[in-house]
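Note that one protein chain is taken out, while the other chains of the complex remain in position.
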Amino acid sequence: MQTLRYLAAAFLLMVFLASVGADFLSPAPYERQFRDHPNEPPSRRFPLGTDELGRDRLSRLLHGSRVSLLLAPAAALLAVFLAALVGLSAGFLGGWFERAAMACTDLFVSLPWLFLLLTVRALLPLNVAPWTSVSITFLLLGLLGWASSARVIRAGAAAVRGSDFALQARAAGCRTARLMMVHLLPNLRPAIAAQFWISIPVFIWSEANLGMLGLGVTEPLPSWGNLLLELANYRAVFAAPWLLAPAVLLVLVSSGFHFIFSKEDPCR
Amino acid sequence: MPVTRLPLLALSAYLAWGQWGGELRFCLRSDPKTFDPLAVADDSSETVRYLTGGVLVRVNRKTQQLEPELAESWKVAEGGRKIVFKLRERVLYSEGTPFSAEDVAFTVRRMMDPALHSPTGDSFRSGSGEVRAETLGPHRVSILFPSPIAGLERLFDQVAILSAVSPKAVLGPFVVAEHKAGSHLLLRRNPNYWKKDASGRRLPYLDSVRLDIQQNRDLEQIRFRRGEIHLIDSLDPETFDSLAAEAPASAIDAGPSLDTEMMWFNQVRNAPLPEYKKAWFRSKAFRRAVSESINRDDIARLVYRGHARPAVGPFSPSNRFWFHAGLRPHGFDPAGARRKLEQEGFRLDGAVLRDREGHPVEFSLVTNSGNKTRARIASLLQQDLAKVGIRLNIVPLDFPSLIERINRTFHYEACLLGLVNVDLDPNAQMNVWLSSAANHQWNPNQPSPATPWEAEIDRWMRAQASTLDPKKRKAAFDRVQEIVWEEAPFLYLANRNFLAAISPALRNTAPAAMRPQTFWNVERISFANQISGRR
Partner (left out) sequence: MEPLLSLRISAGYPGRPAVLQDVALDLEAGGTLGLVGQSGSGKSTLALAILRLLHLKGGRTEGRIQFAGRDLTECGEREMRRLRGREIGLVLQSASSSLNPALRIGTQLREAWRAHADSAWEKPFELLQSVGLHADDAFLRRLPGEISVGQAQRVLIAMAVLHRPSLLIADEPTSALDLITQAEVLRLLAALNRERNMATLFISHDLLSIASYCRRVAILHEGRIVECGETGRIFSQPAHPYTRRLVEALPRIPLAASSLNLATLAARLEEDLAQRAAADVVHPQAE
């Protein structure tokens, strides 16, 4: 099991480095259209073939990984931060604050976010660089994706609130804020870390789904989302299995995160 | 092996004989919203109307000529205000009542009833005043409109004649027999259909048509491959190619469709855009330069996999009469485009094109999200324009906010959309070309034409509408097409081909550019084995 974790970590590190170094590793610029070579199978020149506009798939995969692997953790960090803020204070303070915060969370889970995302996208200025646009998309995912994590964290915080050691700490005269920071946070760290690791693949998938709706990453920037879009035509995939590369990578990275997550020691 | 197969073949021949006519099956995207032929506004209802409705005249989808159906002949009079139909005799409705001039008059009156709000009726509304439908005998009917309507007789292609006595009776080849909402629709042959084939046998050949409600196009394709359905309209090029590789006989490329992909610049005077950008968009040289930077052949070859051709104007070559055969698509000429831009005061600063005041040339292109074809076209445009130093930002928007921008707020710079032509006649495009019209997309609802060339388009459009002489109309609209080619308010990009899947088991299919492309001659479509069995 331990070896597997190390393997997963090594793999993730490798993918991460490859995506950071995409500029150096890519055989061609990701947006370059080799229009005389559309839909080509893998070759020495195009290791993963080309897409319908003749763009090198490997280069696009590397740059797509950069977009997804840099921004998804950032969004996850934001979401988990918000979730911790809401979950901790709601679970720990209890009372009307908890009820209000949880009502808010439920509302957040049930609102039609797709429409909000559409609206926000429509409200953005027209001339937005692709990187800005994708960053905003992930920022929104982060700002909107905290609710379910907040529920989990709240449950944990509520358990701590009722615990003997919290009572003992209060009886020792500990301030509420200090109690939350020093006593509560370390206890919920495994839960929060779990939410973080779980959120990353969720956000990668969300971006992929938004990509299918034409939101998210705009041309010519690739992301795992718009690369996965090409798998929509399942017949093409049978004929050209190398199209599966982004999906395989996504699955591997997702499970990699899960392996690493399970490495977290619940006692710490 | 062949020996053991023989009895089977014999058996199937016997069965074919037994299954008189057979059942044609294909899919609808959704349930028809109405079965009232006058209230039709959606595709599914239109399909049902086409299969069940009898019309006075029909535009032959292949020749695009008007042909007599329930009217043996007709005559347009009073400068296009009046039409007199001489009706076919001894025609019976599906339930046996005879067809007469009374029914036509009844249909027209109902269609023009303001309370009904019939979309079909809307195309006949030419001016204020009453529409008068009068019978001139059992088989002659006259219809008088308050003011002339250009191409009046062709409009009757859409009017399915109702029965004055029986609300459900129809005159078309099929009758709705069963409708299970969300599941399917079953149409049976109309036993009293008036049309006969060359050998005198009563049409249609088919016994029934089954329309399955199927939203999912993937499932539709699977069912086609299994032989469960016989037709698929408008395949995307990718699917078409994979089908063509598997079953070449069933993949049909019917040539250019009537649809056009195009882009345009926002020329609205008070649009919330920087003035210098509005100045670019109003510059003919700029528009032409952009147009000439676009490699339309690449669009046809890469985006449509060759199943398309560069577009030249509002009509594709498949609109036989109205297409301007003298025009060629703007050629791909980046060098010429650069020259044009330089003459206009633009200059290349490294890889960035700048205007006279030094603004980098960058604009956004809005298009509807989720459309793979447009996303790819936009990518190609982006690369093509980058080569002349123009930066293009692609902004996919959901449809409602796109419409909001291009029709109301005018907060957009350029737009990429498709034009779906249903009607062959330019009269249907009055609301696009008149500068005062709402769908004059680049600058709608102008109180008076903003430019001399728009004024000229207005004049020619009015001229073609005010005469009944096809030659004069054609000449007028050709001028419109020439001005549009010259001024490039719309940059026409590609006419895609109509790609369909048609089961090889069907006979007499003749896919055409006009809707309903695959089954417009449904009464003559049959199954191969059944016809041979009947002989």
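Order as written gives the chain letters A and B; numbering starts at 1 within each chain.
FYI, a residue touches a chain if its C-beta (ideal position, glycine included) is under 8 Å from a C-beta of that chain, and two chains touch if they have at least 3 such contacts.
None of the values given here were measured: they were computed from a predicted structure.
In the full assembly, the chain not pictured is in contact with A, by the touch criterion defined above. The hidden chain makes contact, of the residues A:12, A:28 or A:169, with A:169.
Mapped onto chain A, contacts with the missing chain fall at residues 161, 163-165, 167-175, 178, 182-183, 186-187, 189, 267-268.
Assume only the chains that are shown with their structure count from here on.
Separation between the centroids of chain A and chain B, computed from CA atoms only, is 43 Å. Those residues of chain B that touch chain A in the shared complex are 218, 238-239, 242, 295, 298, 301-303, 305, 362-364, 366, 368-372, 375-376, 378-380, 382-383, 393-398, 401, 404-405, 411-413. Note for the complex: chain A touches chain B at residues 31, 33, 35, 38, 52-54, 118-119, 121-122, 126-130, 212-215, 218-220, 229, 233-236, 239.
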